[in-house]
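Okay, so here's the structure we're looking at.
Note that this complex is displayed minus one protein chain, with the remaining chains in position.
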Amino acid sequence: MFQVEGLAKSFEGFMAVNGVSFGIEEGELSSIIGPNGAGKTTLFNLLTGRLVPDRGRITFRDRPITGLPPHEICRRGIGRSFQITNIFPRLTVFENVQVAVMAWKRKSRNIFLRASRILRDETREILESVGLWDRREVLAGLLAHGDQRRLEIGIALGSHPKFLLLDEPTAGMSPAESMVTVELVQQLARQWGLTLLFIEHDMNVVFGISEKIRVMHMGSIIAEGLPEEIKANDQVQEIYLGEET
Amino acid sequence: METAMPKTNWMIRAAVVAGLMVLALLPVFMSRGSLSLVNEMLILAIAATGLNLMLGYAGMVSFGPAGIYAVGAYTTALILYDTQVPFALAFVAGPLLAALVSTLVGWFCVRLTHVYFSLLTLAFSQIIHTIIFEWYGFTKGDDGIVEIPIPALLEPIVNYYYFSLIILCVCLGLMWMIVNSPFGKTLQALRENPGRTEFIGIHVRRYQLSAFILSGFFLGVAGSLYCGFNKNVFPDYADMMKSTEMLVVCLLGGIYSFLGPTVGSIVYMFLDKIITRFTEFWPLALGLVIIGLLIFLRGGVVGFLSDRIAAARHKEREAPSDVSS
Partner (left out) sequence: MNLQGFVIQLLSGVSTGMVIFLIAVGLSLIFGTLKVLNLAHGALYMLGAYCCYWVSSSLSHLPGSFWLSLIFAPLMVALFGGIVEFFLLRRMYNREFLEQFLLTFALILIIADLCKLAWGVDYQTIDTPWPLEGAAIWGSLIFPWYNLFLILCGPLFYVGLWMLLNRTRLGRVIRAVTYNREMANALGVNVPLVYTAVFMLGCWLAGMGGALVAPMSAVMPGMDAVVLIDCFIIVVIGGLGSLSGAFLGSLIFGLVTAFGIMVVPRLAIAFGFILMMVILIIRPWGLMGKPE
C-alpha cells in the first residue's frame, strides 16, 4: 500500500536521511523507532510532504506522491497526527474536528452555508470514538493535556485517512498515559480500518502493538523485523544503550 | 468563557436589534453635526470589520488597509468627477477595483508570513499613496479631488446617513454569513494553526489570498462610501496613520469577535471627540489608551464584557439559591 524507495535528504551537507526503503501493507500496524538524531523527524516530514526529498520515490496505492505538498497528500488519504500543540485552541472541540471533516468533504470553500448546521453526524461519530462528544462546546485550548491529545487524533480522523502516520504520539507522557493513548489509537485503527505507522523514540511504547518494527540510525534503517527479533538484536541494544550514557 | 451559553446569544441578538433601531431613529433627534459624526463612524465600522476578516479571522496582520480603502475612494471619486456615469455604478466600481488591486497585492503578500507579510503590505500601501500623491494629472495629487458630485437624493445628510446605514447592514450581513460559513471556520483554523490546516487538506495560500481579496472588497466599499460622504478625496486616505487607525479600532473593540470592530469604532469616535475637546494632544491620549488597552483590556471592549458576563454567570451557577428572578 505504501512504498518508499531510496529516499534521501541532506541539509547543508549533512545526510539526515540516507537511502531509506520500506513497504507497508494495508492494515498493518508498524513502527519506526530510533534514538534522537536518527533522522526520524526528517523522514516523517518527507513522508508527509513537508519536505521534498533529494532522491527517491514514495508511492501510495500505486500512485506516486513524491514531492507533493501536504494538502495534496492529505487528499490522497494519508493522515498525520502531530505532537500535542497542533490543535486549534480558540475553536471549540466540535469545530476542531468539523473543520477537518469539511475539508474532507470539499466544503471548505463554501461561504453560503451555515457551518454549524452541516456535517454534524460525521463529526459526532469521530468525537464519540475519541470520547470527546460531551465536551464538544469547550474551547480546545482549555482542555487537559490528555484530552488535547485525543482531539489531535480526532482532527486527523476528520480527514478520513486510510493511512495514518503518528509522530511520537506519546512524547511527554507518563507510562500510564502512553499506554492509554496507544490503546486508543489501536482501537480507532480497528474501528476505522486504518493502517498505522508510528514513529517513536521509545521502543517500549510500540513494542506491544507493532506487527513490525524498523529501527533507524544515522539516516538509514539498520534493522527490520518482529518486535521480539528487534529486542533481541544486539546492534539495536547498542544504539540505545550508547544513547543512555 | 468556557461554553457558548444560549442566553448570551439571545442577549447579543437583542442588543444588536436594539442598536439598529436606535441608529435608525437617530436622525429624528440628533443635530446634523452629530449625525455626520455617526455617519463617519458607520463607515469606519465597515472598514474595520472588513479589515478584521483578514486580521481577526485569518490572522493576517496587514499594515496597509488604507491603501486598498483609498483605491475604493479614488475609483468612485474619479468616475463621478470625470464622467457622467451614474452614482450606483461608480459606487460599485470602487469595491470591485479595490478587490482587483487586492488580488494583485495579495498574491505577492501571502507568499510571506509574519513580519515580512506585514512589511510588504506596508510597502504596497505606501506605493499606492505615492502614486496618488505624484500622479497629479490623474489624481490631482496633494490637492485632492474636491466637490465631487453626488445625486441630489443623497445630498441631505439624513439621506446619506440612511444610505450608509443600509450599506452597513448589507455589508455586515454578508460578512456575518462569510465568517459563519465553512470558509470562515477554515480561515479561523488557519489563524490558529496554519501548519495543521495544511494537513487537513487545505491549500493555505489560496485561502489566505481569498481572505485578502474579500477584505479588500469591503475596505473598498468603505472607501467609496466615504468618498460620497465627504464629497472629496485626498492622498492621506492611503497613509499609514489611516491604516493604524483601522488597526486600533479593531483592537479596541476586540479582534476575535464579529462586532468587535464595530464597537471599537463607536468607542474610538467617542474618545476622539471627547478628548479633542479638552486637549490638542489627541495622539498622546490615544497612545496612552492603547497602552492601557494592551495591559488591562486584552480582549478589547468586547472581550472585557464577555469575560464579565462569563464571570457573573459562574457566580450564578455556584450559588443557585441566591439567584433572584
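Order as written gives the chain letters A and B; numbering starts at 1 within each chain.
FYI, a contact is a pair of C-beta atoms (placed from the backbone, for glycine too) under 8 Å apart; a residue touches a chain by one contact, two chains touch by 3 or more.
Just so we're clear, the structure is a prediction, and the values are computed from it rather than from any experiment.
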| item | value |
| --- | --- |
| Missing chain: touched chains present in the view | B |
| Residue, one of B:118, B:180 or B:232, that touches the chain absent here | B:118 |
| Residue among B:240, B:271 or B:305 that touches the chain left out of view | B:240 |
| Hidden partner interface residues of subunit B, rising order | 55, 61, 63, 108, 111-112, 114-116, 118-120, 122-124, 126-127, 130-131, 134, 240, 244, 247-248, 251, 255, 281, 283-284, 286-288, 290-291, 294-295, 298 |
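Basically, only the chains that are shown with their structure count from here on.
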| item | value |
| --- | --- |
| Centre-to-centre distance between subunit B and subunit A (centres being mean Cα positions), rounded to whole Å | 41 |
| Subunit B contact footprint on subunit A (complex, rising order) | 48, 69-71, 74-75, 79-80, 82, 86-92, 95-96, 98-100, 102-104, 107-116, 118, 137-139, 142, 155, 158-159 |
| For the subunit B and subunit A complex, residues of the former touching the latter | 1-4, 177-178, 180-186, 188-189, 192-193, 195-204, 207, 256 |
